[in-house]
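The next block holds one structure in the form of structure tokens; read it before the comments.
Here the complex is missing a single protein chain, while all its other protein chains stay put.
The block that comes next holds subunit A.
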């Protein structure tokens, strides 16, 4: 899969006259990228910059040749987003209809939608959930459905914002396996450091900037040291 570079150039995001991220420059090319950091460090803001859910106050975010400031809608087709709380990401009352929701927004016909829904459910081994009412799903099932809804749209990059925070160990491991199986680029914001062990790169966000950027073992060691300081 040909993955577009995601490039942040001198990005600052301010909120109520306070800089949440300050003058950030970052190029993301790898297949598996982790983002870690303390609460309030700016991780979620950074993740939301990547598909235009948040726009920079100053600076530019590029996905391939497109900038989020001008082409947010096109970029969101190529950069999917899985939220921390899947319950609020599932829009439709039935699982199959929810997965089809994003496909409808892409303008796909009914047959193509049905094919992609069935294909994605099978890919994640959750075909049995297709006709379930969304509110009856367990937390683990909801997170799988949220992932299915994003995969069905066939983005080349998927951003995960603390996807395992609300999951028990069994579901966390299952979700971790699914992330590992993805052909897409995965950018995972997490406090769950074990997930990142096999990743290509981990970025440590501290106080609105990059505290460390490198291999997972070194980044995690740096983060642990920083947390103890």
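The working rule: a residue touches a chain if its C-beta (ideal position, glycine included) is under 8 Å from a C-beta of that chain, and two chains touch if they have at least 3 such contacts; residues count from 1.
By our rule, contacts and distances are computed from a predicted model.
Here one chain is missing from view; checked against "Cobalt ABC transporter", "TonB-dependent Receptor Plug Domain", "Polynucleotide kinase-phosphatase" or "Cytochrome C", UniProt names that protein "Cobalt ABC transporter".
In the complete complex, the hidden chain is touched by one of A:53, A:147 or A:187, namely A:53.
Although one chain is not drawn, the whole complex shows that of A:59, A:80, A:140 or A:216 it is A:80 that touches it.
From the options A:102, A:140 or A:163, the residue with contact to the unseen chain in the full assembly is A:102.
In the full complex, the hidden chain is touched by subunit A at residues 13-15, 20, 40, 44-45, 48, 51-55, 57, 68, 72-73, 76-77, 80-81, 83, 85, 87-94, 97, 100-102, 105-106, 130-131, 133-135, 149-150, 153.
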